[in-house]
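Omission of a single protein chain aside, the complex is shown with its protein chains in their original locations.
Lettered A, B and C in written order, each chain numbered from 1.
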Amino acid sequence: MNLLYTDVETDLRASVRALLDERAPASAVLAHIEDADNTDLKLWRTLATDLGCAGLPVPEERGGAGATWRETAVVAEELGRAVTPVPFLGSAVLGTAALLAAGDAETLEAAASGEKIVTLAVPLTAMPDSYAPTVQAEDGTLTGTVTSVADAGHADALLVPAADGLYLVDASDVTRTPVVSLDMTRRLTDITLDGASGRRIADGTDAVARALAVGGAMLAAEQLGLAEHCLNTTIAYVKERHQFGRAIGSYQALKHRLADLYGAVSQARAVARYAASCVADDDPDAPVAVALAQAYTSEVVVTAAEECVQMHGGIGFTWEHPAHLYLKRAKADSIALGTADRHRAALAALVDLAPA
Amino acid sequence: MNLLYTDVETDLRASVRALLDERAPASAVLAHIEDADNTDLKLWRTLATDLGCAGLPVPEERGGAGATWRETAVVAEELGRAVTPVPFLGSAVLGTAALLAAGDAETLEAAASGEKIVTLAVPLTAMPDSYAPTVQAEDGTLTGTVTSVADAGHADALLVPAADGLYLVDASDVTRTPVVSLDMTRRLTDITLDGASGRRIADGTDAVARALAVGGAMLAAEQLGLAEHCLNTTIAYVKERHQFGRAIGSYQALKHRLADLYGAVSQARAVARYAASCVADDDPDAPVAVALAQAYTSEVVVTAAEECVQMHGGIGFTWEHPAHLYLKRAKADSIALGTADRHRAALAALVDLAPA
Amino acid sequence: MSTPAPTDPETLRERVRVFLAEHDPAAMDRLDFLRARYDAGLAWVHFPEGLGGLGLERSLQPAVDAEFAKAGAPDNDPRRIGIGLGMAAPTLLAYASDDLKKRWLRPLWTGEEVWCQLFSEPGAGSDLAALATRAVPDGDEWVVNGQKVWTSQAHKASWAILVTRTDPDVPKHRGLTYFAIDMTQPGVEVRPLRQMTGEAEFNEVFMTDARIPDAHRLGAVGEGWKVAQTTLMNERVAIGGGSAPREGGMIGFAAKEWRARPELRTPGKHEALMKLWVDAEVARLTGQRLRQQLTAGQPGPEGSAAKLAFARLNQQISGLEMELLGEEALRYDDWTMRRPERTDMLGAKRAPGFRFLRAKGNSIEGGTSEVMRNIIAERVLGLPTEVRVDKDVAWKDLPR
Partner (left out) sequence: MSTPAPTDPETLRERVRVFLAEHDPAAMDRLDFLRARYDAGLAWVHFPEGLGGLGLERSLQPAVDAEFAKAGAPDNDPRRIGIGLGMAAPTLLAYASDDLKKRWLRPLWTGEEVWCQLFSEPGAGSDLAALATRAVPDGDEWVVNGQKVWTSQAHKASWAILVTRTDPDVPKHRGLTYFAIDMTQPGVEVRPLRQMTGEAEFNEVFMTDARIPDAHRLGAVGEGWKVAQTTLMNERVAIGGGSAPREGGMIGFAAKEWRARPELRTPGKHEALMKLWVDAEVARLTGQRLRQQLTAGQPGPEGSAAKLAFARLNQQISGLEMELLGEEALRYDDWTMRRPERTDMLGAKRAPGFRFLRAKGNSIEGGTSEVMRNIIAERVLGLPTEVRVDKDVAWKDLPR
């Protein structure tokens, strides 16, 4: 299994990074952080349409870019690095994965081309092995609530899981309530369906389970990107910041902690690449790979963001410095799609290490 | 609850330390480490008889020193500090505690005065809440095996738990097989009883449970002493050892690790004192205190010994340096009377934090 | 002050009772009552007579406070004016002129005048002595220019203690001078400094040609570092020494949720919770032991270690609480900029995210955890100090 980045992936990364550096640097994200809605839809259109990021894993003949989840993971890394407020995870990852599994050609094409934002309506904390739908379907009419959904605020359509399958619901048929979210760059929405009409596009729960598994792999990539950014930005800072007549990066205690963090980020890269590759190839080891990646990267990303704050000292604790955006995303990511301990428990079952 | 050392305790510590410094410095312990039997019985007689260490918690009228488990804990600290190979834990702690609970006046007096070594015959890994006797009693005749007993090699008598109570057995009636022990300064013995005659001195299992609880508190003190010694000996070394033209103790990474270790040892002292006091006072919080102390000190002592080895570098990995004796004792102590996680589980039940 | 000063708690308590008989707290204006208490020498008995004290041992104060509390008397809301009481007052007592002591200490103690502390700067955090705020003499006055940060209560303060650079041409510790500065003058601008929680507990203070009479200088010119030590020595005593019951701190939130909500439990989180429960309880006992040592007159150096442990625990426990709560933890309560009345470390009434974020400050404020480890390593363990490259360099030539 190739754990390196291909040339295509490296080029894609460069394009995405250039766009984000220009259009959504940390200063810009921070400047809009108190906006009632800070989703950068214009940027998302560019990413989705011009760079094809909305439909990377979708075959060209179905309206996508004909790449795989590996390339998608590289985009996730970059969006994590920049905590960009665009509806990538909820729609281009979870939504697209569910649509690919469900096979609704028309909606998939609209989503993959970036024409429509189609979001999977599950709480951001859902896990493949324990998720249970909270919406009741009766004769194509849906009733119930889904709380804490990512990237639903600007969705054109929602994919709503019910006991008997996955329903496509027009966003105008539901009530959406914005949530005051810990992660200020990926805000959540509570969704209430009060007899909304839906069209069942898949039976059972397989499509959702697949989407959540893919989501875990992509989230690991996002965490990697975020962790690496925290490491790099901290390294840059400790080289500049002087105390006691020396750059604080010359103090061995900080150096050793950064060396350990570098090791952890290197390891996160290997496991995130492995998970993305397994998901891309539909490898039988994919469930192990995803649980492994989530169990590992969820802890690394929080450590990286915490070290970033601590090594920045007072300034890192302020609202004016972007460090808190990384910390909030990091902690939210570590809870999203299941906490590390839940993934370890899932892994235990997969590798025959039964609990006590 | 007084968590400090009283003047009496400080004086007692000084006496014990002076004796050990003179008679059993690390070099002497190391010199005898390959002896088939390295128990220092002569030193034990001095400790037991002259300093009264065999019967500290036993009232004077019952042949003891009329002190409490608090003073006993101070002796445990010192013996831990020096990894002294004397039968203290198995006899003066576990044996004496069991005899105090059982109330066999004659044996207690012989043990408390140091005249006889009376050892509790349980595996060193026994825990109060899960220990089950492995010896069968029938009409005062005992059959079965007790493995991995501490301080049994030179015992005059053994206190053998059976289902219906605690039996006093003459050591000459059992077969003792020395165990090649990880902890070279507290070697273990396997005991086989093949129809040995015993006298029941207590009904049920209360005496053993009490002994194991007291043992946990005293073991925490031993771990504290050992951890503190590892810290101090490492501090002394890093001040002396030069690399790159500087004492290695001037490197911040080592300084910060030693500062953290100092904090941990300070905390170990507080909890070990608390456990000893609770046990001495028969405080209702004693079960919490003992589980808490064991859960904490078991981890600190291993960290301290591991840091001691690591910061000594190559020399700390050799047979010629005593660091390995501390490491072996530390790891064995962390397993003795229950591992930290088992104590955390016990604690959870005591403080109403039920498992999942 | 004609009665001879009592020297044991009981006589002192009796004196409080006599005072209370003459001053009925229920019938008096709060401020009048506090002023009277100050004038009776019962404010801080270890201060000199005439300055709110009786020249007694500091250890006798708790008996006095308890007696007043028993009678339901109003106190001076010590948490609100902690910087004045804990840091400014000892420094003023040691270095201000007699007139100014009289002028400053009474309203300081009663809370009529709030004091704040202008020490840290953007470029001088752990390395306080590197500070850059300049004070230049101008006749009988000093003219001050510079920026200070992390100033609690600055927006409510009448006065501040301030360290400035008066000589940039000598090594950094030698060119500092210490002042008391009037915060209400036009040259002093206070701006809220917002934290990642959304709140602004602290301020930035900008001084632009602010003026200080030379009489308000505390200590000699160039002796500011020495004076600042008096102030800072008093800061660290306070931290980590609180006497809380079992589960009284951050662990209480997680334990409560654990008990109340079985559906959140997992085996992994149980192990994590119990590890932290053990650490929290052990830290609590350590604090208890520390206080016993202080009481027994064995002041131990464990204060820095206690602060370290406090920060680490608050961070780890609040992090676990977030994972335990899961979806709920992804929801915050309020990002609106607010100015809290006082520092709220635990955020008992806030979202779990507040606790998680606020705790990040614990390892930075009042001396970073890195500085605490240096202090332990060097002052407690006697390890060699860091190689210093800034000792003999003029402040203006230091790399920054």
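Some observations on this one:
Note that in this section a residue touches a chain if its C-beta (ideal position, glycine included) is under 8 Å from a C-beta of that chain, and two chains touch if they have at least 3 such contacts.
Because the structure is predicted, anything quoted here is derived from the model rather than measured.
In the complete complex, the residue from C:Gly175, C:Gly268 or C:Gly287 that touches the missing chain is C:Gly268.
Among the residues B:Ala163, B:Ile315 or B:Ala349, only B:Ile315 touches the chain that is left out of the figure.
In the complete complex, the hidden chain is touched by one of B:Gly195, B:Gly245 or B:Pro284, namely B:Gly245. What subunit C contributes to its contact with the hidden chain is residues 267-268, 270-272, 274, 387, 389. For subunit B, the residues in touch with the chain missing from this view are 34, 123-125, 147-148, 179-184, 188, 242-247, 251, 253-254, 302, 306, 309-310, 313-320, 323-324, 327-328, 331-332, 334-336, 339-342, 344-345, 355-356. In the full complex, the hidden chain is touched by subunit A at residues 2-4, 235, 238-239, 246-247, 249-250, 252, 254-256, 258-260, 262-263, 266-271, 273-274, 292, 295-296, 341, 344-345, 347-348, 351-356.
In this text, only the chains that are shown with their structure count from here on.
Distance between chain centres (mean CA atoms), subunit B to subunit C: 43 Å.
Mean C-alpha position of subunit A lies 41 Å from that of subunit C.
Within subunit A, contacts with two or more other chains are made by residues 251, 253-254. Each of the following residues of subunit C touches two or more other chains: 266-267, 269, 370, 373, 386.
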